[in-house]
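Heads up, one of the protein chains got dropped from this complex, but the rest are sitting where they should.
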Amino acid sequence: MPAFNLQLGRHVGLTHVIDKGLGPRAWEDRLDVAGDHISIVKLGWGTAYVTRNLERKLDVLRDKPVVLGGTFFEVVYLKGQIDEYKQWLADLGLTHVEISDGTIEIPRQRKLELIADLARDFTVLSEVGSKDSSVEYTVEEWTRWLNEELEAGAWKVITEAREGGPAGIFDSDGGMRTELIGEIASVVGPANIVFEAPTKAAQAWFVKQFGPSVNLGNIPPDEVIPLETLRLGLRGDTLKEVLLDGGERVHAS
Amino acid sequence: MPAFNLQLGRHVGLTHVIDKGLGPRAWEDRLDVAGDHISIVKLGWGTAYVTRNLERKLDVLRDKPVVLGGTFFEVVYLKGQIDEYKQWLADLGLTHVEISDGTIEIPRQRKLELIADLARDFTVLSEVGSKDSSVEYTVEEWTRWLNEELEAGAWKVITEAREGGPAGIFDSDGGMRTELIGEIASVVGPANIVFEAPTKAAQAWFVKQFGPSVNLGNIPPDEVIPLETLRLGLRGDTLKEVLLDGGERVHAS
Partner (left out) sequence: MPAFNLQLGRHVGLTHVIDKGLGPRAWEDRLDVAGDHISIVKLGWGTAYVTRNLERKLDVLRDKPVVLGGTFFEVVYLKGQIDEYKQWLADLGLTHVEISDGTIEIPRQRKLELIADLARDFTVLSEVGSKDSSVEYTVEEWTRWLNEELEAGAWKVITEAREGGPAGIFDSDGGMRTELIGEIASVVGPANIVFEAPTKAAQAWFVKQFGPSVNLGNIPPDEVIPLETLRLGLRGDTLKEVLLDGGERVHAS
């Protein structure tokens, strides 16, 4: 391979990818070109349940941690089938599980017990934040809940940013709740958090705010390479901030 | 395959997929994971005409009904080449045809004759509704036209909802014309209609309004699995409505 080295910085940010139903060939192709930049793959909400030949797809993804979406966990909880779910995950060879309460109500104490219980057998990602855009939590609620879930055994906590609509850490106009996010990060520690950032605008915002090593989640598979360029300053949106000290504007005037 | 059964309901809704130019490998991959949930594949508007190796693509799709887009029919009509078109469809092994008048004017009587004529050799899908967002029909016009086309021999009638912009059953703000759609469905019968619903918001709306068995059209290939989860209540958007009786809100307060 011909070499060209721009001597860019390095980063340790997790890229948490959301899959909504790619087939095995598409995943092989994706891993070939972008596998270096994929930390974990979520099969979004209940998509795995309706996917034919799921095992073939999981086989292609065998070198990556795979986790089923939190909304699917919520359905399982509603149906009272958590033990069967654990068995199914084990049978599929999955080592990670996501626990959320973005759509249904799970009492906080129960959620913490579930995290602790599942953490005995799985690496737990737990998500805080409602998918309902009319629900806004305070900084104190966010940080307390995130910390409680980490203490209960979650490996990482995820902040909800519903794809395709403002909710969670986005305000009702779709903008970022800047102050809120800054306070959450400083109290909980950015390394413990995966911030959902499904759009390029949100991804660039997080990279500028927290640097290239921020953990970002719900990245569509075809946005993994573009996100990597945002982290490294190889795209217009973050070029100056990442590559130039101080990020002063150098645009032609 | 490890088994996990949530004992969800079943549905008989058609999922009518719109393709805008996928290649044969992508279709193989899609069918592997989502083939169970695909009822019919439309090669949108005139895309088939400019697709190289079309036969190889059709060969991959041989187990699904394939239909060329209605706008292509309108071009053929304008060019006066309907007989050649029928021959071409037969040569390609296609058994379905779509007839629309969303862009050009075809007198109603002529459209009904065309439906009756093509229904002798093909399964006809006919579409009502203008792609022009300034054109709004009354309930009486919608229901009369849809019923006439069914009587003329159409297998299903499609209600236009132009991708990427409000038209047909969407109002000029892009919202659903709720009352209109309810009346159309009750007069014409929902089983006879395929409602175009290219966006998740529209799909969720139809599932909540008419239940999981509603026939939905113009579903992008990568939205087939997500739509199936909407029908089954495995996604936040319809979880409560599909899985919980009455659909009362159970969100944390």
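Per-chain numbering from 1; labels A and B assigned in written order.
Criterion: contacts are C-beta pairs under 8 Å (C-beta built on N, C-alpha and C of every residue); 3 or more make two chains touch, one makes a residue touch a chain.
Everything numeric in this text was worked out from a predicted model, so none of it was measured.
Student: Which one touches the absent chain: B:D63, B:D91 or B:E179?
Tutor: B:D91
Student: With the missing chain put back, one of B:R25, B:R144 or B:K200 would touch it. Which one?
Tutor: B:R25
Student: Looking beyond the chains shown, say which of B:G13, B:G102, B:G153 or B:P190 touches the absent one.
Tutor: Selected residue, touching the omitted chain: B:G102.
Student: Identify the residues of subunit B touching the omitted chain, counting contacts across the whole complex.
Tutor: 20-26, 44-47, 49-57, 71-72, 74-76, 78-79, 81, 84-85, 87-88, 91-92, 101-106, 130-132, 135, 162, 164
Student: In the full complex, which bits of subunit A touch the chain not displayed? Write them out.
Tutor: 1-4, 6-7, 25-26, 28-30, 32-37, 200-201, 222-226, 228-229, 232-236, 239-240, 243-244, 250-253
Assume only the chains that are shown with their structure count from here on.
Student: Return the distance between the CA-based centres of subunit A and subunit B, expressed in whole Å.
Tutor: Roughly 33 Å separates the two chain centres.
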